[in-house]
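With one protein chain withheld, the remaining protein chains of the complex are depicted in position.
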Amino acid sequence: MSEPWTLHPDRALPADPATRDLAREIYAATKDLPLVSMHGHVPVEWFAQDTSFGDPAQLFVVPDHYLTRMLVSQGETLPRLGVGSTADEAVETDPREIWRRFCAGWKHFRGTPTRYWLEHELVEIFGVTQRPSAETADAIYDQVAARIAEPDFRPRALLDRFRIEVIATTDPAWATLDDHAKLAADGYGERVLPTFRPDPLLHPDRPTWREDLERLAAASGVDVSSYDGYLEALRTQRERFVAAGARATDHGHLFADTTPLDDAEARRVFDAALAGTVTAAEAQAFSGHMLFQMAAMSAEDGLVMQLHPGVLRDHASAPFAAFGPDKGYDIPVVTEFTRSLRPVLDAFGHHPRFRMIAFTVDEDVYSRELAPLAGVYPALRLGAPWWFLDAPDAMRRFREAATETAGFSNMSGFVDDTRAFCSIPARHDLARRVDAGYLARLVAEHRLDLDEALDTAVDLAYRLPLAAYERR
Amino acid sequence: MSEPWTLHPDRALPADPATRDLAREIYAATKDLPLVSMHGHVPVEWFAQDTSFGDPAQLFVVPDHYLTRMLVSQGETLPRLGVGSTADEAVETDPREIWRRFCAGWKHFRGTPTRYWLEHELVEIFGVTQRPSAETADAIYDQVAARIAEPDFRPRALLDRFRIEVIATTDPAWATLDDHAKLAADGYGERVLPTFRPDPLLHPDRPTWREDLERLAAASGVDVSSYDGYLEALRTQRERFVAAGARATDHGHLFADTTPLDDAEARRVFDAALAGTVTAAEAQAFSGHMLFQMAAMSAEDGLVMQLHPGVLRDHASAPFAAFGPDKGYDIPVVTEFTRSLRPVLDAFGHHPRFRMIAFTVDEDVYSRELAPLAGVYPALRLGAPWWFLDAPDAMRRFREAATETAGFSNMSGFVDDTRAFCSIPARHDLARRVDAGYLARLVAEHRLDLDEALDTAVDLAYRLPLAAYERR
Partner (left out) sequence: MSEPWTLHPDRALPADPATRDLAREIYAATKDLPLVSMHGHVPVEWFAQDTSFGDPAQLFVVPDHYLTRMLVSQGETLPRLGVGSTADEAVETDPREIWRRFCAGWKHFRGTPTRYWLEHELVEIFGVTQRPSAETADAIYDQVAARIAEPDFRPRALLDRFRIEVIATTDPAWATLDDHAKLAADGYGERVLPTFRPDPLLHPDRPTWREDLERLAAASGVDVSSYDGYLEALRTQRERFVAAGARATDHGHLFADTTPLDDAEARRVFDAALAGTVTAAEAQAFSGHMLFQMAAMSAEDGLVMQLHPGVLRDHASAPFAAFGPDKGYDIPVVTEFTRSLRPVLDAFGHHPRFRMIAFTVDEDVYSRELAPLAGVYPALRLGAPWWFLDAPDAMRRFREAATETAGFSNMSGFVDDTRAFCSIPARHDLARRVDAGYLARLVAEHRLDLDEALDTAVDLAYRLPLAAYERR
């Protein structure tokens, strides 16, 4: 590579010249639109405290399981990448050393979105002009470290620089939302929104369930020693989230099942869980029942219900024991929606205050299940390609598989779903480019007029996420 | 949109200029071929009575669940679109008002085949030059209404105008086929063919089963109070269909299962069903058993057996209760073919008089199951992309996923499967364009010679459906 490392203005646009010209024109209509980030995992305390991001390894490598999983697959270990906390692990503490290992493994990211996002970030935000490698690692480290230390590189300043109009965090159901209160007091109440995530409370066989239940009781001030108290505590906390500006709830279940139990059975399972005698089958049924309850509450309080099913968490036991969850060992499984969502959609699919946004990591369901469902139920929106599918070719496949049945209007628009704050502009930009390419093809094939494509591009990038996440 | 609304001659052809030139040449070889419509749902009485189509809303909107489901998903209601019959629904009766609501929702069809077909129909058949919208609705309504009222716009005249060489209707197994007899008397006996569809009779747990059984008895003149009589009645009606020119049967089951029961068990379940004591599991097993019986009868009488499995009907209970079936709430589910078809293919897969054409709305099975099966069993043909998959990108995926294993010769060619009579030319034309694009790519990639592509295009558009649906 003799030329300097730069971002090509046409990157991720279709190669065919006729289509590319159209794609450029369509992308131009969205590239400068503000970012609407309605689902993500940036820690709220970053915005509340507004302090510096630390060093390049802490910013880019250590917390990003997309990065570390790829390096692990090629022989690195999590401790050598700075991940780990147990006493007997020799966890690397030198950020420069971690950075070197990351740069030495740069080759392995070829063809992945991680590579695409990082290239965008390093060039655009940090002004890096050399491709990462063992040779260039130190120079890039110094450049990035210096940039991080600048005063305009703190989270709130980046909100402006990144043109983020609104960003949602994800918060446990028992959150007191103090950080969000501080942000509201500082004038960020409309810009940084909480999201209600009750997963651990809805799975009564998780080891931490009773502990988390105590947290819910403490936060809500409601006695949770009965099933009815438990529902009341959840409802109370949802109201707190609504008052703090929340637009949505978020639910990550292994199954999409939403079959309700009758009240007596739900009470019995809850009591068994409290007594420590719940079976795995009962707990699973209870978690489906609770999705139905969450939908019922959404139909009352208008919080948009996000469902992210189908990921088997912590596939390997040793890394989980040593390093905890979210370390790259979450693997998708077959997911069923048609039968699973039927109870909720039959009950609330036409309810004016209910909205569900469904995500999947099983792309088979786009054309078979989710697009047909979203194409008829007014309450259902099809979420953006999620997790492993948030990549150029996968996003294109999503458009091709889902649009013909669901149309554009039944989609949520892009959500970045990330904890990597600096990657947010890159992710939205990539999505806009991929959508421009897809729309350009429809125009080039005379399946859509150009004015319609321009209008749809703005819908997908801006209007649809705002509309889909409007509390109803 | 400043230019008038027209159909581009290259629509739905590949954008890449080199491939497009080839696609144009290939498409030119098929665009004027007669239409062979071997599977569809146009009511036979339209041809028998040959009366006018009514108003634009009745022709385009009210009976088309593709249209109404999309509008419902965006907040319209079925009654406001003229759908409904129960007393307490305020069903819109003004066709112009229905038409306005449809035109106002035009945007929501972007990217869907419905949009593509409608544009073709409105421009080509009705001479419309304005894109539908709230503003243009009335003018288009008047133009379409005037055209519908013209004498050459009756069904039989359109058969000629659309160059439909042959069209199959779908008729209940208990049909007397009087309309087909009238058509035969009028010289249309070779052109409008019946298709034998026994679904309700093969599912003994459906609420109407005993009622439908009475219809079968009445039509066939055979006593159906025993399992053997029931088989005999079915056989008798199949003979009536054969005599009336039928080429095929059609079977829409939730599962593709074809496992036969032994005779004693089949009799027992039949008797239980008559007695009203059949279980859901027994009924499901019986429906699989009856698919096997239908295959056995096909091997006798040579009727081609069409199988359309994998759709969960009437997903939402309230719309079903209010408006009945076929209102857009039928949703695909995972479908299995390899094990499910094994009994039938093992028994009849090499039988010289047996032919099955298998369709799917679960596109995962193209490369995994249906193409491998069709690529070895002489009795099996792979049906055209069905229902939600009858769209430009989905049809392209079908070609790409199935051809490499099944080849072209093991496919049925296009079937339009529609009740929207005026959409038939648009659907066939679109399929020919998509096939031309696929074949053009094979030629451009030097995987096929141009003369072969031209020959194959004619096969797919014309020869293969005629051959696949030839009674054996």
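Assorted remarks:
To keep things simple, chains are lettered A and B as they appear, and every chain counts its residues starting from 1.
Operating definition for what follows: a contact is a pair of C-beta atoms (placed from the backbone, for glycine too) under 8 Å apart; a residue touches a chain by one contact, two chains touch by 3 or more.
This is a predicted model, so every value here is computed, not measured.
In the complete complex, the residue from B:11, B:368 or B:471 that touches the missing chain is B:368. Here one chain is not drawn; of B:63, B:79 or B:407, the residue touching it is B:407. The chain that is not drawn here is touched, among residues A:389, A:411 or A:424, by A:389. As for the chain not pictured, it touches chain B at residues 16-19, 336, 338-339, 342, 345-346, 349-350, 364, 367-369, 371-378, 380, 400-401, 403-410, 441-442, 444-449, 451-452, 455-456.
With the whole complex as reference, residues 1, 7-8, 10-17, 69-70, 72-75, 107-113, 115-116, 131, 312, 315-319, 328-329, 331-334, 361-364, 388-389, 391-394, 397 of chain A touch the missing chain.
In the analysis below, only the chains that are shown with their structure count from here on.
If each chain is reduced to the centroid of its CA atoms, chain A and chain B end up 39 Å from each other.
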